[in-house]
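Every protein chain but one is kept in place in this view of the complex.
Letters A, B and C name the chains as they come in the text, with residue numbers starting at 1 for each one.
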Amino acid sequence: MGPTSRLEAFSDGVFAIAITLLILEIKVPPAGVPGELGPALARLWPSYLAFIASFATIGVMWINHHRLFALIQRNDEGLVALNLLLLLGVTWVPFPTALLAEHLLGPDQRIAGMMYSATFLVLALIFNLLWRHARRSGLVVQHVHVDSITRQYAMGPLLYAGTLAVAALSATACLIVSAVIAIYFALPPRLWQR
Amino acid sequence: MGPTSRLEAFSDGVFAIAITLLILEIKVPPAGVPGELGPALARLWPSYLAFIASFATIGVMWINHHRLFALIQRNDEGLVALNLLLLLGVTWVPFPTALLAEHLLGPDQRIAGMMYSATFLVLALIFNLLWRHARRSGLVVQHVHVDSITRQYAMGPLLYAGTLAVAALSATACLIVSAVIAIYFALPPRLWQR
Amino acid sequence: MGPTSRLEAFSDGVFAIAITLLILEIKVPPAGVPGELGPALARLWPSYLAFIASFATIGVMWINHHRLFALIQRNDEGLVALNLLLLLGVTWVPFPTALLAEHLLGPDQRIAGMMYSATFLVLALIFNLLWRHARRSGLVVQHVHVDSITRQYAMGPLLYAGTLAVAALSATACLIVSAVIAIYFALPPRLWQR
Partner (left out) sequence: MGPTSRLEAFSDGVFAIAITLLILEIKVPPAGVPGELGPALARLWPSYLAFIASFATIGVMWINHHRLFALIQRNDEGLVALNLLLLLGVTWVPFPTALLAEHLLGPDQRIAGMMYSATFLVLALIFNLLWRHARRSGLVVQHVHVDSITRQYAMGPLLYAGTLAVAALSATACLIVSAVIAIYFALPPRLWQR
């Protein structure tokens, strides 16, 4: 057991629960008149879309947490505190996800979309803070990926600020852009090596 | 800690939560007139049946995940991504389970049953994709069980496609067949050795 | 990592989630007229009592799972299947707990109490099955506690059958007896050594 092992176990638990709670937001249509269930299930597409986009984003955040802590060999008080702040953001995600699914076709969809994007913007900032703290405090091992990660992460806040601007136009577009950004962060950091 | 240990810990968390959330779908009958509780509990049998079938299926998927990763010694980016896709399917299961419990006796039971079976068909396909990727990328150790697993898994999509056809006739039959297929996949792979 | 480590990790997850979900059954009284909250909180005592009794029982089952698997050195297919059956029982507990809290003061309290006790009777039987299987299949190490555990566990089904009889008289008495039995199983097995 390395010195960051319980930090990783607790974080794995929080990521796993937050990602699984997302499904509770999709409400089962009640039994009713014959032939109603098919259309009712089709009308739930905003919930499916929000579920998939948030699952992808939390899943990819977990992949990145995994990548970072493979390079972080020791922890200190600051790392524990920043990691807790990151987990605060992760546990928050089911709320804007449910909010966006509820309001995606409503009159206030843009407010819901902006709240959704703002969540991921803040999370991208915390990821940068945590990684910079770990590098400055000498918690990170020497590795060819370290600079690539720094470069890829610097893009995060810019990309999510862009998503926030997209959300001011259309909540559906913001959801789709969020899923695409998740794929960007799923890509291995070696692609950003010079 | 082996190189796939955090992947396994995160997956264990998601499987454990998805399997435990199933119970939230069984709603407690409210207190009312004397003598009502017994019949009310009896009328919940579709919920009990759906709970047991989904518990068995998720539980057996966990057993299979456990078996595969005992043979997978290293991970790569593709394995992490396919594992995340598998977990997306696992977290989805509580929704079609609740849907089927709600509609098992209703007029649209076959749509609910087909959604339930389609979920497990997709999961069986992802299991095959993940295992084939691991074999082709040389992540799997030499072991007498490797070919038996490949053979057993190739049956999965066929069996669940059959369940989908059963669901088009009767949702209750589809639930029972699903529980039987779970037992098939619980059986040890050595039975499929030639 | 010993050969039963993932089985333990998955089980720990299920126990931890089932024990934490119990709190969701206690419903917050809505804001209303001044001075109403105190009496409303007091009227929730059946929920508090059911929460504590079920928490104690699941917690003590976890302690016993922990004790057993400290003595079980290897797993086999049968152990994995019986452990899954045990976890099916554990994830079921939140349902009879919520049922008993809802009906503890209602006209059908005895049916709710019998369902609650029957759950723990079945769990005690599964614990015995699992332990006997592990001993017969040679999965258990030689240890001075092995016989004491066998002796203590043999009492389980008898005690819970007694609780079932108590439930047929009073659901409140059955809850209190369940909490007392939890303390009995929390006691270390060396007390049952001859």
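Here, a contact is a pair of C-beta atoms (placed from the backbone, for glycine too) under 8 Å apart; a residue touches a chain by one contact, two chains touch by 3 or more.
Here the structure is a predicted model, which is why all the values come from computation and not from measurement.
Enquirer: Which of C:Ile52, C:Val122 or C:Ala168 sits in contact with the chain that's absent?
Expert: Final answer for the missing-chain contact: C:Ile52.
Enquirer: Where does chain A touch the missing chain, residue by residue?
Expert: These residues touch the chain not displayed: 1, 6-7, 9-10, 13-14, 16-18, 21, 24, 77, 80-81, 84, 87-88, 91-92, 94-95, 98-99, 102-103, 105-108, 111-112, 115.
Enquirer: Using the document's contact rule, name the residues of chain C that touch the chain not shown here.
Expert: Touch with the absent chain occurs at residues 1-2, 5, 8-9, 12-13, 15-17, 19-24, 26, 28-38, 41, 51-52, 55, 59-60, 62-63, 66, 69, 186-188.
As a working rule, only the chains that are shown with their structure count from here on.
Enquirer: Given that chain B and chain C are copies and touch, would you call their interface same or different according to whether over half of its residue numbers are shared?
Expert: Both copies touch with mostly different residues.
Enquirer: Go ahead and note the Å separation of the Cα centroids belonging to chain B and chain C.
Expert: So the centroids are 25 Å from each other.
Enquirer: Would you pick out the residues of chain A that each touch at least 2 other chains?
Expert: 13, 17
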